[in-house]
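All protein chains but one are shown in place.
On to chain A.
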């Protein structure tokens, strides 16, 4: 049985004069109260009639029921993400990737042993950021010739070389330590040595 207070609230709802929470509650109730739903349809018909009787044509009860039965077999019309929003996300990711790559583009070797012209300018040709679930050793196996800096219990010191299947190759490339305790990523920086001035010789320790 629909109470009088619910009917009065319904009248206010139709006039857009009911608060948000009361409206939400009443709409929920409407879905389960057939009598109140009939009243809702009737009062809308009265309003349409008062505003101009020819703008309405009384619909038979069966129409709403037919529509209800027809949509029962349909898929739920989920709200689709507009294309613009998707592009905005993609643009955001692209920007973040570019900024991250730029930040590591030029890396200075800080170790005394690698100082001077032997190290030259370290240039990262490309970088890869991966979840810390990937072990650094796995990455090293895939990139045997590249130095690896990782978030580990002991950061790789400047000028040190991470273990590699090919120590000789590793020794030819300088390594820069990158330790980010607050992040959860391993940052792999495949690096190449940009040759310094042709006249300068590489120190023996770097051979």
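Of note:
In this section, a contact is a pair of C-beta atoms (placed from the backbone, for glycine too) under 8 Å apart; a residue touches a chain by one contact, two chains touch by 3 or more; residues count from 1.
The rule we apply is simple: contacts and distances are computed from a predicted model.
According to its UniProt record, the chain left out of view corresponds to "RNA polymerase RpoE-like sigma-24 subunit" among "Simple sugar transport system permease protein", "RNA polymerase RpoE-like sigma-24 subunit", "Phenol hydroxylase" or "Peptide ABC transporter ATP-binding protein". Contact residues of chain A toward the unshown chain are 7-8, 11-20, 23-24, 27, 30-32, 37, 39-64, 66-68, 70-72, 74, 76-80, 82.
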